[in-house]
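Read through the structure below, which is laid out as structure tokens, and then see the notes.
All protein chains but one are shown in place.
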Amino acid sequence: MTSTLGYGAVLGALFCAAFGALVGLGTGASRREWGLPWARRAAVGFFAFMVLANAIMVYALLTHDFSVHYVAQVGSRATPTVYTVVSLWSALEGSILFWGVILGTYLLAFALSQKKEHARYLPFALGTMLAVGVFFAFLIAGPANPFGRVSPAPPDGPGPNPLLQNHILMVIHPPMLYLGYVGMTIPFGIAVAALLRGELGEAWTTTLRRWTLIPWTFLSVGIILGSWWAYAVLGWGGYWAWDPVENASFLPWLTATAFIHSTMVHERRKVLKLWTISLVLGTFLLTILGTFMTRSGVFNSVHSFTQSDIGPTFLAFIGILLVFCITLLATRGQLLSPEGAIRSPLSRETAILVNNLLFVGITFTVLLGTLFPLITEAVRGVRVSVGEPYFNKMAVPGGVAVLFLMGVGPMLPWGSANPRVVREQLLIPAAAAALTIGLCVAFGLRGVMPLLTFGLAAFVTAITLRELLLPAKVRILEHKEGPWTALVRSASKSRRRFGGYVVHLGVVFIFVAIAASSSFVTHTSATLGLGKSIKIGDYSLKFVGLKEGAEPHRRWKAANVEMTTEGGGAQLLAPRMNFFERSTDPIGTPAVRSTPTGDLYVSLLAFGEDGGSATFNLWIFPMVGWIWWSMPILVLGALIAAWPSRRPSAVLSLSSRGAGPVSKVNRGAA
Amino acid sequence: MSSLLVALSLSIATLSGAFAPQQAGSAPLEPALEARVQRLGKQLRCATCQGLSIADSPASMARAQLDKVREMVSAGKSDDDIRAYFVARYGEWILLSPKPVGFNWLVWIGPALLLIFGFAVIIRQIRRTPSTAMRSGSPPVAAPAEDEYVRLVRSELEK
Partner (left out) sequence: MKWKITLALSAACAALVIVLAKGFGRDPHEVPFMLRGQPAPPFALKTLQSGEIVSLEKLRGKPVVLNFWSTWCGPCRAEHPVLDWAFREYGTQAHFLGAVFEDTEENALGYIGRAGSPYPQLVDPKSQMAVDYGVAGVPETYFIDAEGIIRDKFVGPISRGAFAAQMRSVMGPRASAELPK
């Protein structure tokens, strides 16, 4: 019964999506707007049916209805309730169902938020997005059907993968990632609409920008949460392993960030239109490629779902998308011709061009590295591995270059710069950088890359703070406002600029944290008898005994360790090993003590059966916590940048072709 | 009482072989040699894991491989010898960074080639319009034929 209802809802979603796609694309092609209300209704219908299907699945999971195929696959009576809900996205079929409801939510939000002024684009945009919805609804109805019926219904199931039940982060990390990933469908539809329509107006570009920034924020948070999870759960002390699926989530983030920057040049100089649109198309393609990499079973990864028929279907979709995008760009691209030019090498435009090149270069490197084992096997028939050592070697110089540009770009003005003025502006930030490096050397820190990173971080922070606060200072002097009012007013006048610089500050935090936590690690491992201690850094750790416990879904053994610091602090740490029914290897939970300056990380490797000894791996990671604490800064910056302004914003077209300057006055750009 | 039962059931489970016993590896060598062991460990892949190095992975296979590396380092073997030992058994796959020989050059040189090509494109893009004489660092001057209306709107926004 439940299976039938759920499957019916999926078919309903498929029907709405197909109907809406046809109506939308047809309406757009006819260059009229008759079908727009129907396309909107189709989007609402798609959303409603997807919500219904997901609700039915969650209900089946919570009531342990093992006659439903997916519940028989991942459900278990022993699993705690919160993880039962989480198991909706713990395996392949359920996760695609979840994808559907996220897509429906985005579609609804987009369809309802668009005003009449964009009516000429909307049919194409909604049609395209619903066409993507058709693919996913087809997947759920066909190859990845979670609603199959199992009869006779088994009495119990194996439960979700033990790794996914170990930590509360598993509740929030996948939804955030999906909100980022799936959300890239919206800017894809917007961009395709512009290409199909043959024009890209100012207001539509603003829509494109806003609807890229929203999923970008979620994707950033999702990636950082994922690395936090890896750090807190997996016990090897790392947070990024350059695993194929991790890379898959990183690739669209890189191209989306490149887009956010190139769109600024597009706005000012009316160049790079085709490039900017290509970045949006590329971002969406990379999300589909990333999903393929995760679900096809072709790649060896910690995250891979089990192999299924879904791979070839995805590859066919990727092929169709590639043909479609290339054709679109080749045939309609000339309609997006540049109207201006970049005149000077010493300008912000050029800095952003270099930024784009770096981001695309990093994207290419990560993609090539991830695919290289496959390429080698296809060409040479030999298996090779491309892992952390390769990616770190390539990513570190790239990252340092990006950090440098984050300083140079905001410092250079739009248009051409006077070298003398640039030299003057360099003085303070360069001094800050030199001072920082000097202090680090004085404190005994060594190493070219980390010191360079810290120096550049100071450089970028000085420039960014200057850019953030200078307008406020001007306001204080000219308008006699108080400091806080001046700051808020200057921010609200140029939200995107202000928000962008706040995001830059957050990114600087991340760079510093990564450099510190990888270059200045203290590591030791030891087997301790009862009552014995070991020193690491300022900490002294004494093993005081083993403890056991049991929960419905797992049993665990913890080693109690008394930690004392030189300053007199004391804490009981309890790294543990969790034993799940489903796997023969236990999964460790490390004990982490976080402070602003660094983390003490203790992981339990082995224990004597008699409880008399235990083997530990101990690390001190300086400043690693700054990576996760930068998330609120990133979100704040993105919110400021994306916040719609209530005042009417005039759209000025500074076309050098002279007369007819103002194209429109928009009310609150959508 | 219940904790005793839990302890009992856990011991039985571990003894009956339901879980791989968590054993410690060999003792670390003295710091200079151990650093070499860890460095080599980062370059070698754990044979049973999904891409982790033997230095990072907590799996028992990784521990066994790292013990082998430790044994070879203390026996005085060179880094190349140790890598060759593992490659002889598991193939090139066991190295986490592809050796820059033959076809593998593609993955090392490819990104650099792209960057060079990209820089050339950027330079061509900028050179296409010859840079005008350097102006002072004032805000960019708008197109000369600016409309009165535009100026009015702009001053309105500036308020």
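Per-chain numbering from 1; labels A and B assigned in written order.
Please note the rule applied: contacts are C-beta pairs under 8 Å (C-beta built on N, C-alpha and C of every residue); 3 or more make two chains touch, one makes a residue touch a chain.
No experiment lies behind these values; they were computed from the predicted model shown.
Engineer: Using the document's definition of touch, tell me which of A:Ile326, A:Ala434 or A:Leu572 contacts the absent chain.
Structural biologist: Result: among the candidates, A:Ile326 touches the missing chain.
Engineer: Please pick, from A:Leu177, A:Leu371 or A:Ala433, the residue that touches the omitted chain in the full complex.
Structural biologist: A:Leu371
Engineer: Taking the full complex into account, find the residue in A:Thr185, A:Ser296, A:Thr461 or A:Thr527 that is in contact with the omitted chain.
Structural biologist: That would be A:Ser296, which touches the missing chain.
Engineer: What subunit B residues would touch the chain not displayed?
Structural biologist: These residues of subunit B touch the chain that is not shown: 15, 17-21, 23, 25-26, 47-48, 60-61, 64-65, 67-68, 71, 87-93.
Engineer: If the missing chain were put back, which residues of subunit A would it touch?
Structural biologist: 274, 292, 296-300, 304, 311-312, 315, 318-319, 322, 326, 329-330, 333-334, 371, 374-375, 377-378, 382-383, 584
Note that in this section only the chains that are shown with their structure count from here on.
Engineer: Rounded to the nearest whole Å, what is the centre-to-centre distance of subunit A and subunit B, using the mean of the C-alpha atoms as each centre?
Structural biologist: 18
Engineer: Using the touch rule from the top, collect the residues of subunit A that touch subunit B in their complex.
Structural biologist: So the residues of subunit A touching subunit B come out as 235-238, 241-244, 300-302, 304, 341-345, 350, 353-354, 357-358, 360-361, 364-365, 368-369, 372, 375-376, 379-380, 382-390, 393-394, 413-422, 523, 525, 527, 548-550, 555, 557, 577, 579, 584-586, 588, 603, 605-607, 609, 615, 617, 649-650, 652, 654-656, 658-659, 661-662.
Engineer: Per the contact definition, I'd like the list of subunit B residues that touch subunit A in the complex.
Structural biologist: Within the complex, subunit B touches subunit A at residues 3, 6-7, 9-11, 13-14, 18-24, 27-28, 38, 42-43, 45, 50-53, 56-60, 91-98, 103-104, 106-107, 110-111, 114-115, 118-119, 122, 125-126, 128-129, 131-132, 134-137, 139-140, 142-143, 145-147, 149-150, 153-154, 156-157.
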